[in-house]
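Each chain you see keeps its place in the complex, though not every chain is here.
Chain naming follows the written order as A and B, and within any one chain the residues start at number 1.
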Amino acid sequence: MAGAITLERILALQAAYIRCIDSNALEAWPGFFLDRCLYKITTAENHRSGFEAGIIYADSKGMLIDRVAALREANVYEKQSYRHILGLPNITRNGGAEAESETPFLVVRIMHDGQSDVFATGVYLDTYRADGDDVKIAKRLVVCDSSRINTLMALPL
Amino acid sequence: MAGAITLERILALQAAYIRCIDSNALEAWPGFFLDRCLYKITTAENHRSGFEAGIIYADSKGMLIDRVAALREANVYEKQSYRHILGLPNITRNGGAEAESETPFLVVRIMHDGQSDVFATGVYLDTYRADGDDVKIAKRLVVCDSSRINTLMALPL
């Protein structure tokens, strides 16, 4: 199967995804998703309680493109920068054409004066689908450990 | 050899291990170890000096099960949460049926009010053994960089 999903392809996708964000190439970010997709940011507390809502919610690539446009408009990237560090993906299911994984993440925020802090941690709950020779994200649920994530909303996770 | 240890299997074990802890599924944690195992937490300073003692010490899966029961009793998980981020495992020896690796770790603590800090860093010195089609931990020596780890003792590392 040409498009079969493997650990190596998942590692490559995850690494390329955060490279895209941290190098501020946001316009390429929606390209990691299928046209029909689900992208949601929530907190561990809400996730445990089964709340469906989410703080950020998008169910199509078009909505992600709109979001990038809004971020560019707001120009938030001038004030600080971010660095994502991913842990090892834990592949919880792999049917070849579709797979799921959980990947811990840590985001460090670097202020203009150089001060660096732990900004956010959590886990990506992902569903991938083979798309021809490519692997795309069908669903990404970003579960943030902290309940204090309103200020987060400036950047994609 | 069905049970031969590979990088991919070590990555999978490490990822599943921290997922187990960070999702608070502690009862499953002893299952990553062989029945006869060695689990020890120590500091870099003590490790360099050759002190055998360790701050936490267990030499059987039964002792790890007891430890989980004690942690549940103390109910420490209510107050904060933790996020482990692992670096890349460095496989220092691999004989197929038994292997050793060193894996750097970082633990972030998330307080109830959302404040997130670097809680602990260090390295896992592991010995794995193939156990049928599975890979288990025969020995995990957790070497913490900081000497201030008494408060750590609430969570498995």
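Quick note on the criterion: contacts are C-beta pairs under 8 Å (C-beta built on N, C-alpha and C of every residue); 3 or more make two chains touch, one makes a residue touch a chain.
Everything quoted here is computed from the prediction, not taken from an experiment.
The complex is a homo-oligomer: every protein chain shares one sequence, and counting across the whole structure file gives 3 copies, of which 2 are shown.
The criterion applied here is as follows: only the chains that are shown with their structure count from here on.
Put simply, the C-alpha centre of chain A and that of chain B have 27 angstrom between them.
Contact residues of chain B toward chain A in the complex are 8, 11-12, 14-16, 18-19, 22, 81, 83-86, 106, 108, 110, 113-118. Chain A contributes residues 7, 44, 85-91, 102, 104-106, 118-123, 145-149 to its touches with chain B in the complex.
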